[in-house]
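With one protein chain withheld, the remaining protein chains of the complex are depicted in position.
So that you can tell them apart, the chains are marked A and B in the order they are listed, and the count of residues begins at 1 in each.
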Amino acid sequence: MKHVIDLDDFSLQQLQYIIDLSAQIMQNSAEFAQSCKGKIMATLFYEPSTRTQMSFQAAMKRLGGDTIGFDNPMNSSVAKGESLKDTIKIIAGYVDIIAMRHPMAGSAKAATFYSDAPVINGGDGSHLHPTQTLTDVITLCREKGTLNNHVIGLCGDLKNGRTVHSLAKTMSKFEGNSFVLISTPQLALPDYIKNLLDMRGCKYTEVNSLKEAIGTLDVLYMTRIQGERFDSPEEYEKQKGVFVLDRPKMELAKNDLIVLHPLPRVDEIALEVDDDPRALYFKQAVYGMYGRMALIHTLLNNPEFEITPAHKGKKSSNPCCNAKCITQQEKYLYPGVYDMGGEAVCEFCEEEV
Amino acid sequence: MKHVIDLDDFSLQQLQYIIDLSAQIMQNSAEFAQSCKGKIMATLFYEPSTRTQMSFQAAMKRLGGDTIGFDNPMNSSVAKGESLKDTIKIIAGYVDIIAMRHPMAGSAKAATFYSDAPVINGGDGSHLHPTQTLTDVITLCREKGTLNNHVIGLCGDLKNGRTVHSLAKTMSKFEGNSFVLISTPQLALPDYIKNLLDMRGCKYTEVNSLKEAIGTLDVLYMTRIQGERFDSPEEYEKQKGVFVLDRPKMELAKNDLIVLHPLPRVDEIALEVDDDPRALYFKQAVYGMYGRMALIHTLLNNPEFEITPAHKGKKSSNPCCNAKCITQQEKYLYPGVYDMGGEAVCEFCEEEV
Partner (left out) sequence: MKHVIDLDDFSLQQLQYIIDLSAQIMQNSAEFAQSCKGKIMATLFYEPSTRTQMSFQAAMKRLGGDTIGFDNPMNSSVAKGESLKDTIKIIAGYVDIIAMRHPMAGSAKAATFYSDAPVINGGDGSHLHPTQTLTDVITLCREKGTLNNHVIGLCGDLKNGRTVHSLAKTMSKFEGNSFVLISTPQLALPDYIKNLLDMRGCKYTEVNSLKEAIGTLDVLYMTRIQGERFDSPEEYEKQKGVFVLDRPKMELAKNDLIVLHPLPRVDEIALEVDDDPRALYFKQAVYGMYGRMALIHTLLNNPEFEITPAHKGKKSSNPCCNAKCITQQEKYLYPGVYDMGGEAVCEFCEEEV
């Protein structure tokens, strides 16, 4: 069974295969317009996300398939106290593939235990969001021609942003990439990711000024920085301009810089930047739809595309104590752990047990 | 005009036709994949029910048709005070078939007066839910090979469960079936259904222990039993285990027992039972989708399939006084009654006038 829970489960060849297929679909969309005809996708959005849901729906429909689903748990059987297991088992009987988003970490993985249909993780709490990372990587590859040898700036809230973590992990697997980490000390990239970069021989520097760093970058990945993450409102007001991308900063950047953002943005990119040809965040959303098309097409039509989880969990007698882990809500899930860099982590939420 | 309001309106031949057709579609789904191409179904859910709505949507889409609809009355014209009549008249102008769910008894029947498209009752308050009963009957027939000569256990809340009432009424029409009614005295099957069983020469016994009864059953139909239905919380706590199906009880059951449940379940079936091959409630949901496909396909494509209401109402000057009857809300509906076992009942909600 093929499930897309974590982009880390893909080999580099598989990742490149999906990227190349997405380009092929984008160029010859008519050829793929019936490739999922008669197939149905469930979009189970336990937490609303219009953007992601519409992207999945458009992707499935552009392949000739159709969708059913919900976007509001209060209208669903969940409100009657139904378990994730029961919902997944039943819906998997109706459809050919499931895309789900859920507020609890590990929920998509939990769903794979009960689904006869492939499950795509459309975001499980603050844990993983593999199709967003796929979107980022496709954009980078298509616009730069390669996934190697880039100086990649990550700017904003590097502590809490799951898309940043996932992008750093993925890009560190390719050769010659280095990172410039642009944030306040409070919002710095977590140690475990910096350790991973070290382990893979990936260089990085930490700086606190976008203006000073921007001239060195090939890629700038902007993220939303939330006021409440700062020590005080005054601190936020004092610092926020430092991390806002505007036209003067763009003037200091390379001609072939590309600016990405997972969207929605609030005010970390000034609107005046939108018309700069290096601003690719809207085009990135289009690449994302084609990436999802490549993924769905492959899961439904390519029996040789095997996805092997990077980590195998083993049963544990210690339950996870992360309050945002799906095991806290769905009590029938057995505790599982695996080793991650010497630490035993919960196989669902990947937090230390 | 063909409307599916009450499964009682089907002859036994018609019921068997739909069961057989659902099996045929399940086995040769490709043959039916375009049978409703170009047709549109409205799913009008005046009260949310993800499961039922998704089952109807998947059914229509697997026949090559499409759906439009709503699942939240607050987002609809209903919130602006529009009558059921006006909504149905307008929507029937947009679509080829309507599936509706509504909190008031008799609402689906009321809709038939104003719809130029076939109406399928997807649940009208606590009154009827014919496609759930169809699901139950298909599962029973497909898994047991016949609808005759079964010992059928009905367990849980037999007083308030409309699916239980409807199943008892339908199965009592077939030969040689008998019932074991497993509940507390407070939650016993209503007298009017027991009278009907008597009238049809259908045997039944009333017991209060699932453990003692399970060994005699060919079919066990479990239903949710709600704490608040008991005289006191203490009473509930004391008794609830008696009606919970778990592995020890399954060990007392026949090898060819089948366990059904309309879902969602809460805790009346322990999760350990799910892996027992006799637990068919998830497969039942799949049968339900194919049953809905058979129904939709027939209503849209088979002009010879006539549905004649089992009862014909006649005008009455006495309005219905059931507060949950659609006539209380939609004042333009003329009061109608018919005779049901010597009692005059409202033709909408079928409660005594």
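In the analysis below, a residue touches a chain if its C-beta (ideal position, glycine included) is under 8 Å from a C-beta of that chain, and two chains touch if they have at least 3 such contacts.
Quick caveat: nothing in here was measured; it's all calculated off a predicted structure.
Among B:Ala42, B:Ile193 or B:Leu245, the one in contact with the hidden chain is B:Ala42. Screening A:Leu134, A:Met171, A:Ala253 or A:Met289 against the full complex identifies A:Met289 as the residue touching the chain left out.
Although one chain is hidden here, its contacts on chain A can still be listed: residues 30, 33, 48-51, 54-55, 57-58, 61-62, 64, 66, 71-72, 263-266, 271, 274, 282-283, 285-286, 289.
Within the entire complex, the positions of chain B that touch the omitted partner chain are 38, 40, 42, 66, 68-70, 72, 74-82, 85-86, 89-91, 93-95, 332.
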